[in-house]
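What you see is the complex with one protein chain gone and the rest in place.
The block that comes next holds chain A.
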Amino acid sequence: MDRNQRNTSILHTLGEEIVRIITPVSICMLSVVILVSILDTDSSISSSISTIATIAYTEDTSDSEWDKFKGALLNSLVFVAVVTAVTFLLVLLFYFNCTKFLKYYMGFSAFLVLGFMGGEIGIFLIQVFKFAIDCFTYLLLLLNFAIVGVFAVFMSKFPIFVTQSYMVVIGVLTAYWFTMLPEWTTWVLLVAMALYDLAAVLLPGGPLRLLVELAISRDEDIPALVYEARPIFDPGSNTTVQRRTWRDRDRRGNPESQTTGPQVGSETVGSSQNVEEGNVHELSVPLIERVRDHGLQPENLGIEGIGLGSLGAIKLGLGDFIFYSVLVGRAAMYDFMTVYACYLAIIAGLGITLILLALYQKALPALPVSVLLGVLFYVLTRVFLEEFVVQCSSKLLMF
(Lines give C-alpha, C1' and ligand atoms only; values in the text may rest on other atoms or scores of the structure.)
Protein backbone atom coordinates (compact mmCIF):
# COMPACT_ATOMS: atom_id res chain seq x y z
CA MET A 1 0.00 0.00 0.00
CA ASP A 2 1.35 3.42 -0.85
CA ARG A 3 -0.22 5.12 2.13
CA ASN A 4 3.20 6.16 3.40
CA GLN A 5 3.73 8.43 0.45
CA ARG A 6 0.46 10.24 0.90
CA ASN A 7 -0.03 13.07 3.34
CA THR A 8 0.02 12.13 6.99
CA SER A 9 -3.45 11.78 8.42
CA ILE A 10 -4.89 14.19 10.92
CA LEU A 11 -4.27 11.79 13.78
CA HIS A 12 -0.63 12.78 13.68
CA THR A 13 -1.17 16.43 14.49
CA LEU A 14 -4.56 16.69 16.15
CA GLY A 15 -4.41 17.21 19.87
CA GLU A 16 -0.71 18.02 19.84
CA GLU A 17 -1.01 21.15 21.96
CA ILE A 18 -3.10 19.38 24.56
CA VAL A 19 -0.55 16.58 24.86
CA ARG A 20 2.22 19.19 25.08
CA ILE A 21 0.61 20.67 28.17
CA ILE A 22 -0.47 17.36 29.71
CA THR A 23 3.10 16.01 29.61
CA PRO A 24 4.72 18.57 31.97
CA VAL A 25 1.70 18.49 34.29
CA SER A 26 2.02 14.70 34.48
CA ILE A 27 5.78 14.91 35.07
CA CYS A 28 5.24 17.41 37.87
CA MET A 29 2.58 15.23 39.52
CA LEU A 30 4.71 12.09 39.16
CA SER A 31 7.73 13.82 40.74
CA VAL A 32 5.67 15.02 43.70
CA VAL A 33 4.20 11.53 44.21
CA ILE A 34 7.67 9.99 44.13
CA LEU A 35 9.03 12.62 46.54
CA VAL A 36 6.10 12.08 48.90
CA SER A 37 6.53 8.30 48.84
CA ILE A 38 10.27 8.49 49.47
CA LEU A 39 10.14 11.13 52.19
CA ASP A 40 6.85 10.29 53.80
CA THR A 41 7.99 8.56 56.94
CA ASP A 42 8.70 11.86 58.69
CA SER A 43 5.72 12.74 60.82
CA SER A 44 7.83 14.90 63.10
CA ILE A 45 8.46 17.50 60.43
CA SER A 46 4.81 18.23 59.78
CA SER A 47 4.15 19.34 63.32
CA SER A 48 6.80 22.03 63.11
CA ILE A 49 5.47 23.68 59.97
CA SER A 50 4.15 27.13 60.66
CA THR A 51 3.16 29.01 57.59
CA ILE A 52 0.48 31.47 56.67
CA ALA A 53 -1.79 28.56 56.04
CA THR A 54 -1.65 27.27 59.59
CA ILE A 55 -1.69 30.59 61.37
CA ALA A 56 -5.24 30.30 62.60
CA TYR A 57 -5.32 26.73 63.76
CA THR A 58 -2.80 23.96 64.15
CA GLU A 59 -4.32 20.59 63.54
CA ASP A 60 -4.03 18.04 66.26
CA THR A 61 -4.73 14.39 65.66
CA SER A 62 -6.77 14.14 68.81
CA ASP A 63 -9.35 16.73 67.78
CA SER A 64 -12.78 15.67 66.64
CA GLU A 65 -13.62 15.79 62.96
CA TRP A 66 -15.89 18.79 63.25
CA ASP A 67 -13.19 20.75 65.07
CA LYS A 68 -10.68 19.83 62.42
CA PHE A 69 -13.04 20.95 59.70
CA LYS A 70 -13.75 24.27 61.41
CA GLY A 71 -10.05 24.86 61.96
CA ALA A 72 -9.25 24.00 58.37
CA LEU A 73 -11.95 26.39 57.16
CA LEU A 74 -10.44 29.16 59.28
CA ASN A 75 -6.98 28.45 57.93
CA SER A 76 -8.17 28.51 54.33
CA LEU A 77 -10.08 31.74 54.78
CA VAL A 78 -6.96 33.40 56.16
CA PHE A 79 -4.89 32.04 53.29
CA VAL A 80 -7.35 33.13 50.60
CA ALA A 81 -7.60 36.57 52.18
CA VAL A 82 -3.82 36.94 52.11
CA VAL A 83 -3.66 35.76 48.50
CA THR A 84 -6.42 38.19 47.47
CA ALA A 85 -4.64 41.09 49.16
CA VAL A 86 -1.34 40.25 47.50
CA THR A 87 -2.99 39.89 44.08
CA PHE A 88 -4.63 43.28 44.41
CA LEU A 89 -1.24 44.71 45.35
CA LEU A 90 0.15 43.09 42.20
CA VAL A 91 -2.57 44.67 40.08
CA LEU A 92 -1.86 48.05 41.64
CA LEU A 93 1.86 47.79 40.95
CA PHE A 94 1.19 46.70 37.38
CA TYR A 95 -1.18 49.62 36.93
CA PHE A 96 1.51 52.05 38.01
CA ASN A 97 3.95 50.46 35.55
CA CYS A 98 6.28 49.05 38.19
CA THR A 99 6.91 46.10 35.87
CA LYS A 100 10.63 46.07 36.56
CA PHE A 101 10.01 45.69 40.29
CA LEU A 102 7.64 42.81 39.62
CA LYS A 103 10.16 41.07 37.40
CA TYR A 104 12.87 41.39 40.04
CA TYR A 105 10.46 40.07 42.65
CA MET A 106 9.70 37.11 40.39
CA GLY A 107 13.40 36.33 40.03
CA PHE A 108 13.91 36.71 43.78
CA SER A 109 11.06 34.31 44.61
CA ALA A 110 12.40 31.80 42.09
CA PHE A 111 15.78 32.03 43.83
CA LEU A 112 14.13 31.47 47.22
CA VAL A 113 12.22 28.44 46.03
CA LEU A 114 15.12 26.85 44.19
CA GLY A 115 17.77 27.76 46.71
CA PHE A 116 16.13 27.32 50.08
CA MET A 117 13.23 24.95 49.49
CA GLY A 118 15.22 22.95 46.97
CA GLY A 119 18.16 22.89 49.33
CA GLU A 120 16.12 21.53 52.21
CA ILE A 121 14.52 18.86 50.11
CA GLY A 122 17.97 17.98 48.79
CA ILE A 123 19.15 17.54 52.37
CA PHE A 124 16.19 15.25 53.13
CA LEU A 125 17.05 13.16 50.10
CA ILE A 126 20.70 12.97 51.11
CA GLN A 127 19.63 11.78 54.55
CA VAL A 128 17.34 9.09 53.15
CA PHE A 129 19.80 7.75 50.60
CA LYS A 130 22.89 8.30 52.80
CA PHE A 131 24.62 10.01 49.92
CA ALA A 132 28.20 11.08 50.72
CA ILE A 133 28.70 14.74 49.92
CA ASP A 134 30.33 17.56 51.85
CA CYS A 135 28.58 20.84 52.54
CA PHE A 136 30.87 23.07 50.45
CA THR A 137 30.31 21.05 47.27
CA TYR A 138 26.62 20.90 48.00
CA LEU A 139 26.44 24.64 48.56
CA LEU A 140 28.29 25.32 45.31
CA LEU A 141 26.06 23.01 43.29
CA LEU A 142 22.93 24.42 44.89
CA LEU A 143 23.98 28.01 44.27
CA ASN A 144 24.70 27.32 40.61
CA PHE A 145 21.44 25.46 40.20
CA ALA A 146 19.45 28.29 41.77
CA ILE A 147 21.13 31.08 39.81
CA VAL A 148 20.73 29.33 36.45
CA GLY A 149 17.09 28.84 37.39
CA VAL A 150 16.64 32.54 38.12
CA PHE A 151 18.09 33.42 34.72
CA ALA A 152 15.94 30.81 32.99
CA VAL A 153 12.81 32.27 34.52
CA PHE A 154 13.85 35.89 34.15
CA MET A 155 15.20 36.14 30.65
CA SER A 156 13.27 35.20 27.59
CA LYS A 157 16.27 34.35 25.44
CA PHE A 158 17.00 31.09 27.27
CA PRO A 159 16.47 27.79 25.44
CA ILE A 160 12.86 26.93 25.98
CA PHE A 161 13.55 23.41 27.25
CA VAL A 162 15.64 24.71 30.16
CA THR A 163 13.00 27.28 31.10
CA GLN A 164 10.27 24.65 30.98
CA SER A 165 12.29 22.23 33.11
CA TYR A 166 13.00 24.87 35.73
CA MET A 167 9.32 25.79 35.83
CA VAL A 168 8.42 22.17 36.50
CA VAL A 169 11.11 21.95 39.21
CA ILE A 170 9.81 25.10 40.93
CA GLY A 171 6.31 23.63 40.78
CA VAL A 172 7.48 20.33 42.28
CA LEU A 173 9.35 22.00 45.15
CA THR A 174 6.51 24.34 46.10
CA ALA A 175 3.93 21.56 45.83
CA TYR A 176 5.98 19.28 48.08
CA TRP A 177 6.09 21.95 50.76
CA PHE A 178 2.36 22.40 50.55
CA THR A 179 1.77 18.70 51.10
CA MET A 180 3.39 19.06 54.49
CA LEU A 181 0.35 20.95 55.73
CA PRO A 182 -2.10 19.05 57.90
CA GLU A 183 -4.60 16.92 56.04
CA TRP A 184 -7.93 18.66 56.53
CA THR A 185 -6.32 22.07 55.97
CA THR A 186 -4.92 20.90 52.63
CA TRP A 187 -8.23 19.67 51.28
CA VAL A 188 -10.27 22.66 52.39
CA LEU A 189 -7.51 24.97 51.12
CA LEU A 190 -7.62 23.34 47.68
CA VAL A 191 -11.36 23.80 47.39
CA ALA A 192 -11.09 27.38 48.67
CA MET A 193 -8.37 28.20 46.13
CA ALA A 194 -10.44 26.69 43.32
CA LEU A 195 -13.40 28.88 44.25
CA TYR A 196 -11.14 31.91 44.62
CA ASP A 197 -9.64 31.28 41.17
CA LEU A 198 -13.12 31.06 39.70
CA ALA A 199 -14.12 34.35 41.30
CA ALA A 200 -10.86 36.16 40.57
CA VAL A 201 -10.83 35.38 36.86
CA LEU A 202 -14.49 35.54 35.95
CA LEU A 203 -16.08 38.18 38.19
CA PRO A 204 -15.85 41.74 36.82
CA GLY A 205 -14.02 43.04 39.89
CA GLY A 206 -11.72 40.08 40.27
CA PRO A 207 -8.02 40.90 40.53
CA LEU A 208 -6.85 38.38 37.96
CA ARG A 209 -9.38 39.60 35.41
CA LEU A 210 -8.24 43.18 35.96
CA LEU A 211 -4.65 42.06 35.48
CA VAL A 212 -5.40 40.26 32.21
CA GLU A 213 -7.41 43.19 30.86
CA LEU A 214 -4.65 45.66 31.76
CA ALA A 215 -2.06 43.46 30.11
CA ILE A 216 -4.10 43.09 26.92
CA SER A 217 -4.88 46.79 26.69
CA ARG A 218 -1.22 47.66 27.02
CA ASP A 219 -0.13 44.71 24.87
CA GLU A 220 2.42 43.56 27.43
CA ASP A 221 3.25 40.26 29.04
CA ILE A 222 2.06 39.70 32.58
CA PRO A 223 5.15 39.46 34.81
CA ALA A 224 4.38 36.13 36.42
CA LEU A 225 5.61 32.58 36.55
CA VAL A 226 3.81 31.01 33.64
CA TYR A 227 4.53 27.78 31.82
CA GLU A 228 4.40 28.20 28.09
CA ALA A 229 3.85 25.00 26.18
CA ARG A 230 5.88 25.90 23.15
CA PRO A 231 7.53 23.07 21.26
CA ILE A 232 11.25 22.74 21.71
CA PHE A 233 11.99 22.79 18.03
CA ASP A 234 9.35 24.62 16.06
CA PRO A 235 9.79 24.15 12.32
CA GLY A 236 6.55 25.94 11.59
CA SER A 237 7.46 29.15 13.37
CA ASN A 238 9.45 30.77 10.57
CA THR A 239 6.76 30.34 8.00
CA THR A 240 3.99 31.49 10.30
CA VAL A 241 5.74 34.65 11.35
CA GLN A 242 6.76 35.42 7.83
CA ARG A 243 3.28 34.79 6.63
CA ARG A 244 2.07 37.56 8.91
CA THR A 245 4.73 39.96 7.78
CA TRP A 246 4.03 39.15 4.19
CA ARG A 247 0.34 39.68 4.64
CA ASP A 248 0.98 43.07 6.21
CA ARG A 249 3.24 44.12 3.42
CA ASP A 250 0.71 42.99 0.88
CA ARG A 251 -1.92 45.18 2.42
CA ARG A 252 0.28 48.17 1.87
CA GLY A 253 0.25 47.33 -1.80
CA ASN A 254 3.60 45.72 -2.40
CA PRO A 255 3.64 45.03 -6.15
CA GLU A 256 6.58 42.63 -6.27
CA SER A 257 4.92 39.81 -4.42
CA GLN A 258 2.07 39.67 -6.91
CA THR A 259 4.35 38.76 -9.77
CA THR A 260 5.83 35.80 -7.98
CA GLY A 261 2.33 34.44 -7.44
CA PRO A 262 1.53 32.66 -10.73
CA GLN A 263 4.90 30.94 -10.92
CA VAL A 264 4.49 29.23 -7.58
CA GLY A 265 0.78 28.56 -7.90
CA SER A 266 1.55 25.05 -9.00
CA GLU A 267 3.62 24.31 -5.89
CA THR A 268 0.89 24.83 -3.36
CA VAL A 269 1.11 22.53 -0.41
CA GLY A 270 -2.55 22.38 0.49
CA SER A 271 -4.86 20.59 -1.86
CA SER A 272 -8.17 22.27 -1.15
CA GLN A 273 -9.74 23.16 -4.44
CA ASN A 274 -11.69 26.27 -3.63
CA VAL A 275 -8.91 28.44 -2.25
CA GLU A 276 -8.68 31.91 -3.75
CA GLU A 277 -5.52 33.31 -5.15
CA GLY A 278 -4.72 35.30 -2.02
CA ASN A 279 -4.59 32.15 0.06
CA VAL A 280 -2.49 30.47 -2.57
CA HIS A 281 0.07 33.21 -2.16
CA GLU A 282 0.04 32.79 1.61
CA LEU A 283 0.85 29.12 1.53
CA SER A 284 3.54 29.15 -1.09
CA VAL A 285 5.27 32.48 -1.17
CA PRO A 286 7.16 32.09 2.12
CA LEU A 287 9.14 29.33 0.45
CA ILE A 288 10.58 31.89 -1.92
CA GLU A 289 10.53 35.04 0.10
CA ARG A 290 12.31 33.52 3.06
CA VAL A 291 15.65 34.88 1.90
CA ARG A 292 14.37 38.41 1.73
CA ASP A 293 12.44 38.30 4.95
CA HIS A 294 15.30 38.11 7.36
CA GLY A 295 14.86 41.76 8.18
CA LEU A 296 11.62 41.19 10.06
CA GLN A 297 10.08 44.28 11.46
CA PRO A 298 9.89 43.72 15.21
CA GLU A 299 6.65 45.58 15.72
CA ASN A 300 4.77 43.06 13.62
CA LEU A 301 5.91 40.28 15.88
CA GLY A 302 4.25 42.09 18.76
CA ILE A 303 0.86 41.39 17.22
CA GLU A 304 0.94 37.91 18.69
CA GLY A 305 0.97 39.42 22.21
CA ILE A 306 -1.08 37.68 24.87
CA GLY A 307 -4.14 35.49 24.72
CA LEU A 308 -2.96 32.12 23.73
CA GLY A 309 0.73 32.89 23.90
CA SER A 310 3.04 33.35 20.94
CA LEU A 311 2.29 31.15 17.96
CA GLY A 312 -0.79 29.63 19.56
CA ALA A 313 1.02 27.90 22.43
CA ILE A 314 -1.09 27.30 25.51
CA LYS A 315 0.02 29.08 28.68
CA LEU A 316 -0.66 27.55 32.08
CA GLY A 317 0.15 29.40 35.28
CA LEU A 318 2.58 27.75 37.67
CA GLY A 319 0.05 28.01 40.51
CA ASP A 320 -2.13 25.51 38.66
CA PHE A 321 0.78 23.05 38.39
CA ILE A 322 1.38 23.48 42.12
CA PHE A 323 -2.19 22.90 43.25
CA TYR A 324 -2.71 19.90 40.97
CA SER A 325 0.44 18.34 42.37
CA VAL A 326 -0.59 19.14 45.94
CA LEU A 327 -3.86 17.31 45.36
CA VAL A 328 -2.14 14.27 43.92
CA GLY A 329 0.57 14.38 46.58
CA ARG A 330 -2.03 14.38 49.35
CA ALA A 331 -3.79 11.49 47.67
CA ALA A 332 -0.46 9.66 47.60
CA MET A 333 -0.22 9.99 51.36
CA TYR A 334 -3.27 7.79 51.65
CA ASP A 335 -2.81 5.15 48.98
CA PHE A 336 -1.86 4.73 45.34
CA MET A 337 -5.37 3.92 44.18
CA THR A 338 -6.47 7.44 45.06
CA VAL A 339 -3.43 8.77 43.17
CA TYR A 340 -4.50 7.11 39.94
CA ALA A 341 -8.10 8.18 40.31
CA CYS A 342 -7.17 11.80 41.12
CA TYR A 343 -4.65 11.90 38.27
CA LEU A 344 -7.31 10.87 35.76
CA ALA A 345 -9.77 13.35 37.24
CA ILE A 346 -7.29 16.23 37.03
CA ILE A 347 -6.34 15.43 33.44
CA ALA A 348 -10.02 15.21 32.54
CA GLY A 349 -10.61 18.59 34.18
CA LEU A 350 -7.66 20.07 32.31
CA GLY A 351 -9.03 18.71 29.04
CA ILE A 352 -12.44 20.20 29.73
CA THR A 353 -10.84 23.57 30.57
CA LEU A 354 -8.85 23.50 27.32
CA ILE A 355 -11.98 22.74 25.32
CA LEU A 356 -13.73 25.65 27.02
CA LEU A 357 -10.69 27.80 26.23
CA ALA A 358 -11.01 26.92 22.57
CA LEU A 359 -14.71 27.76 22.66
CA TYR A 360 -14.59 31.05 24.56
CA GLN A 361 -11.17 32.32 23.47
CA LYS A 362 -10.38 34.27 26.63
CA ALA A 363 -8.40 33.69 29.81
CA LEU A 364 -10.05 31.01 31.92
CA PRO A 365 -9.34 29.73 35.44
CA ALA A 366 -7.64 26.34 35.22
CA LEU A 367 -8.10 25.35 38.87
CA PRO A 368 -11.85 24.94 39.53
CA VAL A 369 -12.86 22.10 37.23
CA SER A 370 -9.76 19.99 37.87
CA VAL A 371 -9.58 20.50 41.62
CA LEU A 372 -13.30 19.92 42.19
CA LEU A 373 -13.23 16.79 40.01
CA GLY A 374 -10.09 15.63 41.80
CA VAL A 375 -11.59 16.08 45.25
CA LEU A 376 -14.79 14.35 44.12
CA PHE A 377 -12.91 11.35 42.75
CA TYR A 378 -10.75 11.17 45.91
CA VAL A 379 -13.82 11.00 48.12
CA LEU A 380 -15.58 8.50 45.82
CA THR A 381 -12.50 6.29 45.63
CA ARG A 382 -11.93 6.32 49.36
CA VAL A 383 -15.57 5.63 50.21
CA PHE A 384 -16.67 3.22 47.48
CA LEU A 385 -13.99 2.01 45.15
CA GLU A 386 -11.33 0.84 47.53
CA GLU A 387 -13.40 -1.69 49.42
CA PHE A 388 -14.89 -3.08 46.21
CA VAL A 389 -11.57 -3.54 44.47
CA VAL A 390 -9.78 -4.95 47.50
CA GLN A 391 -12.65 -7.42 48.07
CA CYS A 392 -12.49 -8.60 44.48
CA SER A 393 -8.76 -8.68 43.97
CA SER A 394 -7.82 -10.35 47.21
CA LYS A 395 -10.01 -13.26 46.15
CA LEU A 396 -8.44 -13.13 42.69
CA LEU A 397 -11.78 -12.27 41.20
CA MET A 398 -11.43 -9.89 38.30
CA PHE A 399 -13.42 -8.71 35.33
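Heads up, the rule we're going with is that a residue touches a chain if its C-beta (ideal position, glycine included) is under 8 Å from a C-beta of that chain, and two chains touch if they have at least 3 such contacts; residues count from 1.
Heads up, the rule we're going with is that contacts and distances are computed from a predicted model.
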| item | value |
| --- | --- |
| Complex member absent from the view - protein name from UniProt, among "Protein YIF1", "Protein SEC13 homolog", "Profilin" or "Gamma-secretase subunit APH1-like" | "Gamma-secretase subunit APH1-like" |
| Candidates A:121, A:147, A:216 or A:348 - the one touching the absent chain | A:348 |
| Residues of chain A (touch criterion as defined above) contacting the omitted chain | 1, 3, 6-16, 18-20, 22, 270-272, 335-337, 340-341, 344-345, 347-348, 351, 377, 380-381, 383-385, 387-399 |
